[in-house]
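For this depiction, one protein chain was excluded, whereas all remaining protein chains were kept in their positions.
Then we have chain A:
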């Protein structure tokens, strides 16, 4: 029998809906579902979203490492042994030698449970891959406007008169969002793109500010310099709704467009023009992604953009806003659910006694750990040093996704216990002591939160393969085996309901409502009859005094700059047809054959100097490793810049130096050299 079930795309953070077509319970295809934020439209990954579900490589049984490799074991044995080992390690070395990686690929309920387990075991060592993408945004926005989330909705985009798209390439990372962006352009909006590469988003831009990687602050400060000099800022907004403008005036004084030109490589005239266009538009939106955040100054970069929007009064009104664009289907939700080492669900600080007691009470314990835990890079380092003994990883693949691959592998091998819960035997799972087979998105229920804070229900369409189970079920079994209080969830809705009690933003977002309202609800939603909040900061900011903080920031160069030995700047990017570490997307024949192999973009000038032909094989070398791929000679990158898609393991090259505030690694800039190998 052919059936259509409403699905939710498992790839990026856009939150697209589609129908999953099934035949006798097996997934056979995707069909447009007209009633979602995507209006039926999809990108190639969305169209291919059922391809990996029945792939032969799916994990179907729990695995245990033995001397002869992995052997299949029963769920009972797996859960019992893992629980025993976790308790043993806690007993022997203390709770802070346990670590947990949660997942932006899993539901709110699953993230909620994993961090709950960590905390009930006595540690705040829980984090997830937002550390590698929007940790800078979380820190930068918390300090300036008080809420670490997209302030407006996608529907604000067509109402804007200017879009400042910074370190972000929606044409490839959120193709469906381009629908809204092109609508803005149809309505006469100007589009300014800031990117070291001429991307497919630049095709649609009025201005392209092609800056040198890592010089974002200089450019933003120079734009603010011009806006202040020309008195184009929104005086009233600054007076009534912000603090700190005077300090900004002083700080950006020296950032003249001419000075900025020297550092960023963007012509001073263009900087002026962009600043004036942005400030005089009347309604503007600033959008950003990894090109801005993955820097040693990531948090400062975000603050600079927030300042830029604030001084123009572009927050809290129709057609305005701060839009950090989320790359994974539930990275917003994983943050909201506190898969983060310093907060409880709903961004309640672990150090806040009152809030901690409140959460502890709901969870049926006296108190919870109050010391902020370790972040992902810190846990990796601790494992390498032998200070972290056990790591529980749900749905993440740090071997591929984290910088400096060799270091990550060494660290993981050093652990006494590594448990990986995933849908495939990833590069990380291969190193585990126990591998637990998880259900994929279409095989389970739960809620996911898209980029615009939209919480949507994920309906189940098919059964998981073999003995694979939804992550929430696995975690419930584990919680019970660990003897943790109140782990008697019988279905996922029980957990959704508990979230409404713990996370204030989710109070009115009940499972019943989410199932009824397919379009979902945008948080904050204080009660069940509240319609949800399409726009934040309308009357007051989410700061204690309700005012936004304008925080001036100073430029600091990237940690690695080109030198004689490594004369090029290496940067990384994403492509439309592959997704992150390839785990899902490369198991679709349609995607794999179109986006088949790694390459590097190199400018014609540099290619000529090195005698490299288009299509030839090259080797890229950094202080951490080397990587072989095909050269694509293109004017899309400037002289001195080498750009590689990161999906095929390019993180062997990247730098694991951290932003001191956000603890995000500088994935976007490293010094490299290029060697010609020859042959094709």
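List of remarks:
Throughout what follows, contacts are C-beta pairs under 8 Å (C-beta built on N, C-alpha and C of every residue); 3 or more make two chains touch, one makes a residue touch a chain; residues count from 1.
Keep this in mind: contacts and distances are computed from a predicted model.
Protein name for the hidden chain, per its UniProt entry and selected from "Tetrahydromethanopterin S-methyltransferase subunit D", "GTPase SAR1", "Nickel-dependent hydrogenase large subunit" or "Ferredoxin": "Ferredoxin". Listed residues A:127, A:172 or A:216: the one in touch with the omitted chain is A:172. Contact with the undisplayed chain is limited, among A:383, A:576, A:612 or A:641, to A:576. In the complete complex, the hidden chain is touched by one of A:5, A:54, A:80 or A:200, namely A:200.
The missing chain lies against chain A, touching residues 29-30, 32, 38, 40-44, 46-48, 171-172, 175-176, 178-179, 182, 186, 188, 198, 200-204, 576-577, 590-591, 594, 635.
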